[in-house]
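Excluded from the complex is one protein chain; the other protein chains are retained at their positions.
Presenting chain A:
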Amino acid sequence: MDKNFEEGQFQGTIKFTPPLSKQRYQFIKDLVAKYSPKKVADLGCADCKLLWMLKFCSCIEVLVGLDISASIMKEKMHMLSPLPVDYLQPTERSLSVTLYHGSVAHKDPCMLGFDLVTCIELIEHLEESELKKFPEVIFGFMAPSIVVISTPNVEFNTLLPGVTSFRHPDHKFEWNRVQFQSWALETARRYDYSVEFTGVGHSPRGVENIGFCTQIGVFLRKYPQTSGFALSEKSSETVYKTVFKAVYPSLKDEKYLQNTLVGEVVFTAQIIKQSLLNHLMSESEEHNDNTTARKAQLQPCFSNDMRKLGVEKSMEPFVKGKVVYVPLKTIFSFPKVNQLCGTFEKLCKLIAGKVKLSSDGYALMLSTEHED
């Protein structure tokens, strides 16, 4: 549990640092770090702040938000778009972020197969009829591995300044610990989940017995993942409306992999070419007062690299006429290239047609013409 929040000075007013909303999000982030879920959905995602924080968690590959208000999601949804840099340096993981407009009282097959579903300060906004349907939709239909539900603890309200009835005018109810826990235990029992209770926002010294300001239930599914067959059996009609969808560039997508790889291959070849040319120049012009002598410093350290990598004689680049030949094997031996394509065959396949190769396909050809 996160212990780094401070208790506010207790003098009738209570102030949480960091703010309670941030503590709730941090709680989810910690949970994500612990369980490494791949598919995460946030129900009642509102201004998408939690989703935005979660998109930086590298284990998550599918991120979904659902809210009853489309306009509130739209206001900040572009925060969830990929950044320019995500295109410049695509990562290994794939990530898609989708926002749906819809109600937690309705079933939609797009919510199936999730590892973690969060409902932060959601249930207290539900009308009685919706609250009734809610457990069946979340636990019966979606049936994710983990469900997190947070809601205000009404026992704490006496410590909050200015709160006379509910903490927010839209709240339909606020539960005390017994009410929440009995609802949660009953729900867990019915849908074969286990539940643990915790919370954020410690009560001040002296009144520890009133519990956390926000009470949280963490539900874990007791039975294993439903099989694909069962999923398809469950699927009903789609009722949610897609408001936003962003697919992040990923190296798993061949288009981005190829682009990145070709870029890396050409750049590596350029370095090899430059160092070869510098070497040749410094050999032929050692007496010259030109600046090339200093550039030759690059050569030894480069050769060391090559030796370290166990480069054989036949893999050495050479110049013939106005063309530099850089063997593909040499390029493949560079870690960055190696990491990207894994096998030599894949390298050949991916760069085919994108770079100029010698007739036997053995080496990359670079012109010396451009040189100053």
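We take it that contacts are C-beta pairs under 8 Å (C-beta built on N, C-alpha and C of every residue); 3 or more make two chains touch, one makes a residue touch a chain; residues count from 1.
In this section, contacts and distances are computed from a predicted model.
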| item | value |
| --- | --- |
| Chain excluded from display, named as in UniProt, from "Propionyl-CoA carboxylase beta chain, mitochondrial", "Proteasome subunit alpha type", "Brix domain-containing protein" or "Piwi-like protein 1" | "Piwi-like protein 1" |
| Of A:T164, A:N209 or A:S359, the residue in touch with the unshown chain | A:T164 |
| Option from A:H78, A:K132, A:R190 or A:K349 whose C-beta touches the chain left out | A:H78 |
| Touch list for chain A against the chain that is not drawn | 17-18, 56-58, 71, 78-79, 81-85, 87-89, 161-165, 167-169, 246, 249, 259-260, 262-267, 270, 289, 294-295, 298, 370 |
